[in-house]
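Missing here: one protein chain of the complex. Every other protein chain is in place.
Right after this comes chain A.
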C-alpha cells in the first residue's frame, strides 16, 4: 500500500495524458493478476484525489467491476462513482453486475451495489434503480434498508418523475422500527417530500421515542422534521400549557443535551427555543454555556452565535452567566467580537448587568486591537441608548474622543452624536466640546467629522458662538475632504444660512461652500448644491418653508435588527444572507390537529383503549406498565413477523441458543425495572442509549464485514427487541404501547 501510493505521488509532474504512463496502467489493469490490478487502481484513485482526469481508462476499468476480489471491487466502485456520468454508454456495462449484486447473500454487497448504482447518476437506469430501492426497502437487513433510504434523494434528483413511487417507499420506511433505518428515512422524507405532513401523523410518537436511539446525524434530522411537524400541527404554548404530543417531543429531546456531539446539543437548544416554554429553554442553557467556553474554536464560535440569539430574545436567562463572556487577550478575534455583542445585548436587556459590562467594554476599548476596541466603543454607544445609562456612559465615551487611534475616537464621536440627539439641551457642553475638537482638526475619521458637522448644524442655535467657527474651518478644508464630509459641510452651510440673523462671515462662508460644491467632481454633490441653493435663495413657493424643512426635528435613528431574520444555527443566520434552499420556520398552527391522527390503528382494540386511557391519567403507572409491556411484546411479534420469523428459521443453532438465553436475561431485568423507580430507570436508559450514539453504527459496521449474513441479521433483530424493551417503561408516554 505504502509503496504503491508513494510511487504514485512521486510522479506528480507526469500527466496522465502521458502516453507511456497510460499504457503501463492499461497493461496492469488488463494483466489479469489481482495484485497488479489493485496497484494500478490505487494509482488511478490517487490521480482522481488530486483532481486529475483519469477518464481515459474507463473501458479498462469498467470490466473489472465483475471481479471477485472485494478489495479491487471497492476501488472500481469509487472510480465508477466519479466517471460514470461522463461515459454513460460504457457505464451501462456495469449495471448487470450491480443487479446481480443486489441479490447477493452478503448484506454488505447488497448495500454497496445499491449505493454505487444510485451514485452513478444515469437517467436511463432510473426504472432499474427504482425497483432496486423498492426491493431493498423490504430487505431483512437494516443496513440495506438504510442504504435504500439514502438512495431515495439521489434518485429523486436524477429522475423527478419517480417522486410518487418514492413517496410510497418513504412512507413504508418511516414506519421502520430499526433506528438505523429511521435516521435515513427521515432524511429521504426531508429531501423529497417535506410537505407531506400526512405521512408523519402515525409515526410522530414513534419518532419522538426513537430520537435517543438513532445515530447522531439522524438525531439532527429527526429534530428538524419533528420541529416542523410540531409547528404546523400544534398551537403556540399559552401560559405554559402544551399539547400532550407537543410536550412529548420536548421531553424526548431533553436527554440529548448530554450528547457528545456539539451539533446535537445545539440543535436541541434551538428546538427548545422554537417550540418550548421559558422553562425548557432554561434547561438548555448550562450545556450551551459549556460549549460556548469550550476549547474548539469553531464549535465555540457557533455556540456563541446561539448564545447571542438567546441574549437578544431573552437576556434574563443568559445574564447569570455574564462572567463567561469576559474576553481574553489571546482569544481569536471572531469569538471576542461575538462576546462583545453578547455583553451589549445583556446590558441593554437586563440593566442590572450594565455596570459590569461597561467596565469590561471600557477595558477593551483601551486594547491595542483596533477592531475589538472599535467594536467596544460602538457597543458602549448602544448601551447608552438605555435612558438610565445614558449619562454614565456618555462620560466614558467623552474620554475616548481624544484617543489617538483614529477609528476608536471616530467611533466614539459617532456614538455620542446619536446620544445627544436624545436630549440635546442637556448636552450643550458636549456639543461644544465636539465642535472644539473639529476646530482643532483632531477629529479622527471622516465618519467622526460628518457626525460633528451634522450635530453643529442641527443644534446651531444652542451654540451660536461656536457654530460659525466650525463652518469656517470646514469651508477651509473643503477641497481636501472626501465626498461624505463635503456633503455634510454643504448641509451645515445650508442650515446656517437659514438661521435668523446671520453674521456676514457666515453668509460669505456659505456662499463659498456653495460655489465650491457647484464645481465639484462628484455629480451628487453638484446636484445637492443646486437643489439647496434653489431651496434657500430661490423665489419659489417652497423657499418660504426652507427653514422648517431644514431644521425639522429628526427622529432618533432606530437600529434595524437584521440578525433574527433566519433560523438560529443555519448557514443563513451565520452569514446574514439567505442561502439556497433555506426554508423559514413555519408559524404555529392556529388550530391544533386532533391527536387521534397520531394514534395508530389498533390491532387489539379493547385492551389498547384501556391502556391508553389509564396511562393518560397516569394513575397506576406500574399496572399499565406491565400491560403495555406484554402488549408491546405481542405486537412486536405480530408486526415483525414476516421479517424476523424467516430470520430465525435460517439461524444456526448456536445463535438461537444465545438468543434465548439473552431473552431470559432480559426478562429478569425487566422485573427489576418494574420494582425500582420506573421513572428513573427509564430516564437513565434513555440517557444511556444516548451516550453511545456511536455504539450502534460501530457494531453494524463491524458486523457487516462478515461473510455470513444470517448471524448478523440476528444481531439486528435482538437489538430491535432490546430497544422496544428500553422504550416500554418510558414514564409519561401514553404512547409506549403504540410505539411499536
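One rule holds for everything that comes next: a residue touches a chain if its C-beta (ideal position, glycine included) is under 8 Å from a C-beta of that chain, and two chains touch if they have at least 3 such contacts; residues count from 1.
The rule is short, and it goes like this: contacts and distances are computed from a predicted model.
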{"item": "From \"Leukemia inhibitory factor\", \"GPI ethanolamine phosphate transferase 2 isoform X2\", \"MHD domain-containing protein\" or \"Large ribosomal subunit protein mL46\", the hidden chain's UniProt protein name", "value": "\"MHD domain-containing protein\""}
{"item": "Touch with the omitted chain, as defined above, among A:334, A:505 or A:522", "value": "A:334"}
{"item": "Absent-chain contact - pick from A:251, A:551, A:570 or A:595", "value": "A:570"}
{"item": "For chain A, the residues touching the chain missing from this view", "value": "1-2, 4-6, 8-9, 38, 42, 45-46, 48-51, 70-71, 74-75, 78, 81, 106, 108, 115, 118-119, 150, 153-154, 184, 187, 215, 217, 220, 258-263, 266-267, 286-287, 290, 293-299, 301-303, 305, 323-324, 326, 328-331, 333-334, 363, 366-368, 371, 404-405, 569-572, 574-575, 577-583, 655, 658-659, 662, 665, 676-677, 680-681, 683-685, 687-688, 691-703, 705-708, 711-712, 714-715, 718-719, 722"}
